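With one protein chain removed, the remaining protein chains of the complex are shown where they sit.
Chain lettering (A and B) follows the sequence in which the chains are written, and residue indices restart at 1 in each chain.
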Amino acid sequence: MMHEPQTLVPATQTKMTARDVKVFYGEKQAIKGVSIDVDMDNVTAFIGPSGCGKSTFLRTLNRMNDTVASARTEGTITLDGEDIYAPSMDVVQLRARVGMVFQKPNPFPKSIYENIAYGPRIHGLAHGKADLDVIVEKSLRRAGLWEEVKDRLHDSGTALSGGQQQRLCIGRAIAVEPEVILMDEPCSALDPIATAKIEELIHELRGRYAIVIVTHNMQQAARVSQRTAFFHLGELVEYGVTSDIFTNPRQERTKDYITGRYG
Amino acid sequence: MTAKRLPTDWKSDVMRKRIARRYAAERRFKLAGLFAVLLSAAFLAFLLFTMLGNGLRGFTRTEIAVKIDFPASPLLLDPNAITDQSLTNANLPMVTGEVVKKALGVDAEEWVSPTAWTVLRDKIKADPKILSRTETIALPASTGIDLAVKGNGSPEAEAAVNRLNKAGLLTTGMNWNFLSGSDGTDPTQVGIWGAFKGSLLTMLVTLGLSFPIGVATALYLEEYARKNWLTDIIEVSINNLAAVPSIIFGLLGLSIFLNFLHLPRSAALVGGMTLALMTMPVIVIAGRNAIKSVPPSIRDAALGIGASPVQVVFHHVLPLALPGILTGTIIGMARALGETAPLLMIGMRAFIATPPGGITDPATVLPVQIFLWSDEVSKGFVEKTSAAIIVLLVFLLAMNGLAIYLRNKFEKRW
Partner (left out) sequence: MAEHTIKAFDEEIDKLRGLIAEMGGRAEAAIENAMLALQRQDKTLAAQVVADDKRIDAIEAEVEKLVVQVIALRAPMANDLRDVIAALKIVGVVERIGDYAKNIAKRVPLIAANQRTLEPVSLLPSMGQVAAEMVHDALNAFAARDADLATAVIERDTVVDDFYNSVFRSLVTYMVENPKTISECAHLLFIAKNIERIGDHATNVAEMVYYAATGQMAPERERGGTQPLED
């Protein structure tokens, strides 16, 4: 159990910090004192076996656990130095700054245009239709979807293929100009080609947004991230540079998991 | 390595018998279902057939052509001074009787309807010049003649009908007055419009009260209420309310709305409020189910993008739950439309001769009107009752049709 972050490498531009975070579902403790930094320039991957708490911890970063009645979070999580669990922090604004992409693509049952435009509209980021059009095009371009859908922006978002839907969800998250994007196993429902496109997209988004990706596919973590954190039974076992973790991990548990000797 | 498993012989006799038994069971199940459907259809067909058979005749009326020589008649009216007062003073009922006797015979007075004079009045009002010439006017026949024409009358009436037919003076046609007139004493002259308008107003009040309250309750219970003992009690209570016999709501309406709040008795307002109490639990239950069936992934997506709880509900949950809510609403409203017992308790059983003007005027509703007419002594009311039932059924069909249309329009696939 670590109370200090493992800084094996100098942090570049730290965006979010977590110190001694604990999460309880009723009586059961799901996260046991995790401390970690998320920085702007490196994609961070959370890996670990099922039930290790990586998704739960991810959801503490944008307070999505608030929607679960029995969940209780302790510890400090800051975004640009501000404590996100402080009473003065507006959850709605927080979630605009820290966006999320889910495991199963979940576009709104509206048109492609509306899917992207909804976020900017409710946050008041656009001043008129022309503004919205610009935002929609920019987001779809950044999500790598513009060329495929520019002629059918008013078709239903749910009529797209799985990979396209997921890119639409990424575009939707980007449209509100977040600072951090959290991705919870974004490719687990997609075929290899769609997965590769999303991984390439993550590579392009790197640096502009701080990205954290939870994945149970170790090869994906190895391909996509520069920093990897290994979770096990609610604890952060090891955190470091991705190539080090996968060629020479320090902890026995990490080694057992990534070499397939786990369980 | 385990021993090689012997492959199952699917073609053996035992297996074949199993397959045959399975197919037989499937066939039996299908036949049972078909039988159930046919039985229900038969009952429905019987109902429709009987109703249509009895009721269609209620939509027709009989008229007798009477030749009236106005200058020679005992009518004393100045063509240039036709006012309501002068018309009343002219004693048209007596005049009508006289001209009929003159045209058709001494006993012909009872062949025309007692309210036939209103036809004369309307004709004179429309064209005062009629008073200076002879005109053949179709006067409505009395119930006796009307029944005889439909093959149901007394022997004297039958004889009269034969005579009139030989003289070519009898006509039958569509009784438009049935749809536009109100209740009355003469079965040939009664109309359904009063009750129809009463039903319409009552339904509007019911919808206006139960829909917003029901939907808001469903939303609160599903989205905001915490799961504790209080919420459980509310849930159980609402579920039970939906099963309460409707007459109890009538008692509730009587004691609270009429006796305590002193609202106007027999008004559409009170009827609507009573029925709203009854319909609300249905809407809440249907609404909760519809809201529950909205996938949590949509909520997560909306929350994840920074929508506030209110925005999540109104921009995402409600539009997707709307088809289910609408279905529940229409089911509730259809039930309310056909309710008689609670409305009888709050007094919507009086004899209303004019259609209600607003929701605070005395009114009656279609089911109550049917009930009242079915109680009447005169044989002419039998067909009117069935005709009213047909109107009620058409109203119900129209409402259900509207519901299905609205639901399909709002149905969005996700």
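Basically, a contact is a pair of C-beta atoms (placed from the backbone, for glycine too) under 8 Å apart; a residue touches a chain by one contact, two chains touch by 3 or more.
Because the structure is predicted, anything quoted here is derived from the model rather than measured.
Asker: For the chain that does not appear here, which of the shown chains does it touch in the whole complex?
Answerer: A
Asker: Given that one chain is not shown, which residue among A:169, A:212 or A:258 touches it?
Answerer: The one listed residue touching the chain not shown is A:258.
Asker: Write the list of subunit A residues that the hidden chain touches.
Answerer: Residues of subunit A in contact with the hidden chain: 218-219, 246-249, 255-256, 258-263.
What we mean here is this: only the chains that are shown with their structure count from here on.
Asker: Calculate how many whole Å lie between the centre of subunit A and the centre of subunit B, each centre taken as the average of the chain's C-alpha atoms.
Answerer: Roughly 58 Å separates the two chain centres.
Asker: Can you tell me which positions in subunit A touch subunit B when the two form their complex?
Answerer: Listed in rising order, the residues of subunit A that touch subunit B are 62, 64, 67, 69, 92-96, 99-102, 104, 106-109, 118-119, 122-123, 158, 169, 172-173, 176.
Asker: Would you mind writing out the residues of subunit B in touch with subunit A in their complex?
Answerer: Those residues of subunit B that touch subunit A are 226-227, 295, 297-308, 311, 315-316, 320, 412-414.
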